[in-house]
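Here is the structure we will look at.
This view holds just a subset of the chains, kept in their places.
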Amino acid sequence: MIGIGVIGYGYWGPNLVRNFAEVPGCRVVAVSDLLIERLAQVRNRYPAIKTTTDYGDLLADPDIDAIVVATPVSTHFPLAMQALSAGKHVFVEKPLAPTTEQVARLIAHAAECDRVLMVDHTFIYTGAVQKIKDLVTEGRLGQLYYYDSVRVNLGLFQHDVSVLWDLAVHDLAIMDYVLGEHPYAVAATGVAHVAGQPANIAYLTCFFERNLLAHLHVNWLAPVKVRRTLIGGDRQMIVYDDLEPSEKVKVYDKGIFLQNGRSGAQDEEGIHKLLVGYRAGDMWAPQLSLTEALRVEATHFVDCIEHRRRPLSDGEAGLRVVRILEAATRSLANGGQPVELSREQVYT
Amino acid sequence: MIGIGVIGYGYWGPNLVRNFAEVPGCRVVAVSDLLIERLAQVRNRYPAIKTTTDYGDLLADPDIDAIVVATPVSTHFPLAMQALSAGKHVFVEKPLAPTTEQVARLIAHAAECDRVLMVDHTFIYTGAVQKIKDLVTEGRLGQLYYYDSVRVNLGLFQHDVSVLWDLAVHDLAIMDYVLGEHPYAVAATGVAHVAGQPANIAYLTCFFERNLLAHLHVNWLAPVKVRRTLIGGDRQMIVYDDLEPSEKVKVYDKGIFLQNGRSGAQDEEGIHKLLVGYRAGDMWAPQLSLTEALRVEATHFVDCIEHRRRPLSDGEAGLRVVRILEAATRSLANGGQPVELSREQVYT
């Protein structure tokens, strides 16, 4: 039985406690938070869980094997480092840390301590993204052409991070998992419409080898809520709409093909044209697992601890996402100038 | 009674002839095309219209006051120049010409000849865009924050121009008309997924003064058709969905506001936060004119000739759009490097 300690009981903490409380093979031993009202909520709902305002109590508790960090981003690094040093496995809310340098140190320290380090990339544990990953891996889409996502709504403006770090982090985590490739450059543009605040609308382009292009649109100031991703390949294409109540993933047997045996033709105006044909077939919406993503993820974390497995969203996944966010932030500050991600940087 | 001559009876020509044939105050005198089969179609449908394979016959015809150019883009400039020299008013399919230099020369020549020069920016004559323009002009949206459009579908791959010149031209014409402002820089990224062909997917960002940002997504290789534009302001916001059968324009009385009397506050974690409030009100879908845009536009052209008025989509409008396309093409070729549009360039 893995003992879990949760640091932070704000917005996301209650969801983490609720899920870890119901995963077989683990139990939530204690929760810490700076606010005693929140701790009262914990005791009210879970009388058996210990509470404290001092997270140090959790690090010192021999019944606790793993620490879940659900605090503001700026505190992720020191808390996770201390937890690893205390011999605990660590599960950290996204993004793993605010800089690649800190993420790299966390990865190194976890390796030294021989502990599991996992970042909470929740979406990759949804039935929808799991299915998309399967389809891509099976080659159903053929060669990938593009990845295009839109994640916009009204609110919630953050005061300390831009919309990239708040919303695009989700899409980058999904993209990293689904594509299994790393961009060699990124470019981002965006604007802060409230003076003195971080950007509330942003567009992020990721350049990959072999003409694969990814693009993300994130916006805190949209009149409607949109959560839609298009993934195009040379065999099939996917529309993933997370707001659809039931058919979130639609697979289209559509595409183009080049006319066989000839690369082009003379058209009536005497111009040499390549003949591009269009193929339209069935659409198919596979049945998806309805298990709550956080439940799947919490179960996976416990499983990785027990069997010393590497999590799907390990420190490296966290690093790849933070590296893109960091480069995108730099590009945005430079008016959209593309920023290269050297291969050494990616894999060091 | 204004006499009209139409050069080109391919994809768009039949729509132009049909509409000009029904506008009071003008009549279609003659149509020219290189293909005699097409001319047979003209005679079959409109026995009173003369046909010829030599467009020179139209330029020489004293019954013809105005020439409509509906030929491939590469021929727009010489045809329009000759028509102006022949003393004809000219209406040219979009884009007006393939380079700003040619467009500028067309504008200058039309001025010299004292003839009307109009470019076929069809969408600005739709009921939807007219209504949006009214709302923006009335100040219903307040200060403009962003303009975001998506125009994607499967096909029709062009062999001579990229998806920017084929699809984004529509959005740029709408944007130019609605915003009434000119970007100082643009950046574009895109990919050609068919070797040796122009880009079939592209993202275009336009930077304006006062933190206004515009972004266009165009794609010939999408599994679904999308025609959606979001326009955000500090008072109201618009969703324009051209595929909606009836409510194409929705106006949302939504937005943010800063808490009055104070610019921020200390939150529970001791961090200084600006208090951004959210405002949600009614949504309203105004009744739109259902008149075919091309009919409105053809009527407007005739009216401009008769009363020597400047068309809404005059040569300058054509120039502003082509200037952006030209700069975007350069940016795309340079991997997304932003390209500045100097003020002098814009207004010369």
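Should a chain be cited, it is by its letter among A and B, assigned in written order, with residues numbered from 1 in that chain.
The rule we apply is simple: contacts are C-beta pairs under 8 Å (C-beta built on N, C-alpha and C of every residue); 3 or more make two chains touch, one makes a residue touch a chain.
Everything numeric here is computed off the predicted structure, so don't read it as measured data.
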*Given 2 shown copies, how many make up the whole thing?*
4
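Please note the rule applied: only the chains that are shown with their structure count from here on.
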*Using the average of all C-alpha atoms in each chain as its centre, how far is it in Å between chain A and chain B?*
38
*Provide the residue numbers of chain B that touch chain A in the complex, in ascending order.*
34-35, 72, 145-146, 148, 150, 152, 154-155, 157, 159-160, 185, 187, 189-194, 196-197, 201, 203, 205, 207, 211-213, 215, 217, 219, 221-224, 230, 232, 234, 237-239, 250, 252, 254-256, 258, 264, 268-269, 271-274, 276, 278, 280, 335-338
